[in-house]
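Every protein chain except one is present and positioned as in the full complex.
Here the chain labels run A and B in written order, and each chain numbers its own residues starting at 1.
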Amino acid sequence: MRRTRIGAVLAASMLVVSGCGVFRGEEDSGAPGVTKDPCPNAVNKDNGCIYLGIISDLTVGPFKTLAVPITESQKAFWKRVNQQGGIGGYDIDVTKYVRDNKYNPETHNQVYQEIKGKVLALAQTLGSPTTAAIIKDLKASKIVAAPASWTSAWNFEDVILESGANYCVETLNAVDYAADTFKPKKVMAVHYAGDYGADAAAGAKAGAAARKLTFSAVETPQGQDNQGRAVDAIVKEKPDLVIITTGPTDAATVIGQAAARGFKGKYIGTGPTWNKGLLKSPAAPAIKAQYLQSGPWAPFQTNSPGHQAMRQAVGQVDPNDGYTSGWVWSYPLKAALQKAAANKEMTRDGVLKAAKQLTQVDYEGMLPAGAGNYSGNAPTDVVRTTLISQPDDASPTGVKVIKEAFTGPTAQAYTLDAPCYGKL
Amino acid sequence: MTEFWQSVARGLGNGSIYALLALGFVIIYKSTRVISFAQPAFMLSGAVLVTYLAGEVNFFLALALSAVAVALLALSVERVAVRPMVGKPVFVVAIITLGLDIVIRVIVNGFIGLDVRQVGDPWGLRTVDLLGVPVQQRYLAMLATTAIMVAALFAFFRYTRFGLAMRAAAFDQETSLAQGVPVGAVFATSWAMAGGLAAIAGVLVGSGASVDQNLWIIALKALPAIILGGLDSLGGAVLGGLSVGLVESLVGTYQADIAPWLGQNFAVVSPYVLMLLVLLIRPYGLFGTPEVERV
Partner (left out) sequence: MNTLLERRGTRRPRGRPLLYTSYKQDMALLDTPAKRRWLIALLVVALLAPFMLTDDILQLLAVGLVASIGAIGLNIVTGYAGQISLGHAFFLAIGAYTAAAISGDPDGKVIGFGVTSILVWLPAAGLAAALAGVIVAPLATRLRGLYLAVVTLGLVFLGEHIFKEWDSLTGGPGVGRPSATVELFGVRLDEAGAYSKEQKLYLLMLVLLVLFAVLARNLTRSRVGRAFAAVRDRDIAAAIIGVDLRRTKLLAFAISSFYAGIAGALLYTVTGFFDPGSFNLLLSIQFIAMILIGGVATVSGAIMGAMFITLLPRITRELPGVLPFISSESKDTPNVFQVETVLYGLLIIAFLILEPRGLFGVWTRIRNYWKAWPFSY
């Protein structure tokens, strides 16, 4: 009796296991992630289905608060594409293969391997070290991916369809803006280590050198209790401009504490440094007085056609520029899929080929015309425009633009020949 | 000199947070011989709870409510997941507390939402002049809170019947059980106390700053503090926490000038170096009880 019961359990678990597709089968013919069957919950029942994967930081990782709106916005983006009829007779599904990377490179790679055989491309791969863990495989498998990070390394990868200015260009512009507006003499970069902070700090360094300003960099670790050194350095050196690239809470700690000790200089931060919750923090007076924010595209409430479409698509949500970013990052992949459809090559190979043929992507006004050239080499094709915003209680995401998209002279002249973070 | 004293004030302020956390670790260790890795989650829970209460009620009332609520949470967690493990290898229990930490943090993260949150403390970033040195009120508040908690704990252990019972249980569980000490209640109380202390620490971290889901990492700073002071010494935990804060702050201020070869941000690991140095001289920390060695 018991033996049969155990046998039954074994057989049942084998069924479950084989249902998950763990057994080696015939390799998929040609185009993984593309089916003639309609998508689950399809908008257009007659269309086939293209599956795109999303790997994001959804539970316990440090970027959850950006990752969740990015992911939601991308789901809305592709739903809108489907409502407009899909692409080349296919609907796009980005809901079936969503995975949580916990911002860990090994986890990222594991979930990528899990969904790799079932998706045509990645609608999102969040983070730089995480994406670095799969980039070799992306290239080998010719899988195109939209990143969710702005590091300058992506300008050198064909399979990554980056959008907007990278951190490095952004801070070059920020220094240019500051140099013209409040004539600083001393620039300091307060930054996290690595792909994000060091990338931005390297841009600030190059910017300061070009504008003949003195420059110093202070690398700061994560954690509100670890910002003491950065505060000390700011108070002691009294720079006129601080380029700050940390997380929101750490930035508030640095700005607030330095202000409490009498520091009056200006700060310019990047997108991931900002969170509208900071306007209610004890550091808010200092932030409103001293902080400006650079960014590659305009905030949530802007009135470009793209922004309007996004707001309509995501519906009633608590405004957050994660939505904006997720939306913008989706355009190049959409363009690549459309091109592949026009070429009648809806395969991984075809999408990569199509992506390389893109000389311009229609961002519906969210980025300046001409952005999104993936055909040539990095130095010339990089988008070099940046906006400057300032904190504003009345705006939905807490910032309003004070300087529309511009390209500073230093950023214009800068030769991007390698990822910036290596040059700090 | 101002720089030095400000660094000291910051060190003592942060150090008193570490001290509160360390006290929680030590109280649990003394009663159950376990290091609880769930402390970070309790700390985060306390801070997040206060962000919800902020604006509704007075800050100090919110602080007290949150400490009580997290204490109850810790108590029930102990009852459900840790009590069945009495007498089992301590590291198995430690890993269980780690599982608890993950579970609680994921749930609490769900309540943080997309924006950083505020605890609504009354002092913010204001400073007061103390003998010519501008010192942030929050550091004084941290020190004062910790002083009050330490005094309360001291009074509890010294003058109450249950405090005595807890000390007896920490000294010898079986004998005290035979003498009528409710050892189960001692376990529950120690977890509740540790939870409450962690919650207060969490709120103090968020005061003058903000709360996000990465707040929990700070709780790990208590680990070198408890070893420094001695695992089973409450006084040692306080002293350990304060010295960790102080060393970290002073190293942060001066290391870049004096010893740049140690790399950027050596301050973060300086508590561990201090801990190693102390242990080379005193293998049971500053105030830990040396194990009586018998064959």
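Going forward, a contact is a pair of C-beta atoms (placed from the backbone, for glycine too) under 8 Å apart; a residue touches a chain by one contact, two chains touch by 3 or more.
Since this is a predicted model, take the numbers as computed values, not measurements.
Visitor: What are the shown chains that the omitted chain is in contact with?
Guide: A, B
Visitor: Looking at the whole complex, which of A:Glu106, A:Asp158, A:Asp180 or A:Asp417 touches the chain that is not displayed?
Guide: Touches the omitted chain: A:Glu106.
Visitor: So one chain is hidden, and I want to know which residue out of A:Val43, A:Leu58 or A:Leu122 touches that hidden chain in the complete assembly.
Guide: A:Leu58
Visitor: Which listed residue (B:Leu223, B:Leu242, B:Ala256 or B:Leu286) would be found touching the missing chain in the intact complex?
Guide: B:Leu223
Visitor: Looking at B:Val57, B:Ile102 or B:Leu164, which makes contact with the chain not pictured?
Guide: In the full complex, the listed residue that touches the missing chain is B:Ile102.
Visitor: Spell out, residue by residue, where the missing chain touches chain A.
Guide: 20-25, 56, 58-60, 67-69, 71-72, 75, 95, 98-100, 102, 104-107, 109-111, 113-114, 116-117, 128-129, 132-133, 135-137, 140, 153, 192-196, 198, 317, 421-422
Visitor: Which positions on chain B touch the chain that was left off?
Guide: Spelled out for chain B, the touching residues are 29, 35, 37, 81, 84-85, 88-92, 94-96, 98-103, 106-107, 109-111, 220, 223-224, 226-227, 231, 263-266, 268-269, 272-273, 275-276, 279-280, 283-285, 288, 291, 293-295.
One rule holds in what follows: only the chains that are shown with their structure count from here on.
Visitor: Report the inter-chain centroid distance for chain A and chain B in whole angstrom, where each centroid is the mean of the CA atoms.
Guide: Using C-alpha averages as centres, the distance is 36 Å.
Visitor: Would you tell me which residues of chain A are touching chain B in their complex?
Guide: For this pair, the touching residues of chain A are 59-60, 62, 64-65, 68-69, 193, 218-226, 228-229, 232-233, 235-236, 247-249, 252-253, 256-257, 259-262, 275-278, 280-283, 286, 318, 320, 322.
Visitor: For chain B, which residues are in contact with chain A within the complex?
Guide: Listed in rising order, the residues of chain B that touch chain A are 3, 6-7, 10, 14, 17, 102, 105-106, 109, 112-118, 121, 124-127, 134, 136, 205, 207-215, 217-218, 221, 248-249, 252-253, 255-256, 264-265, 267-268.
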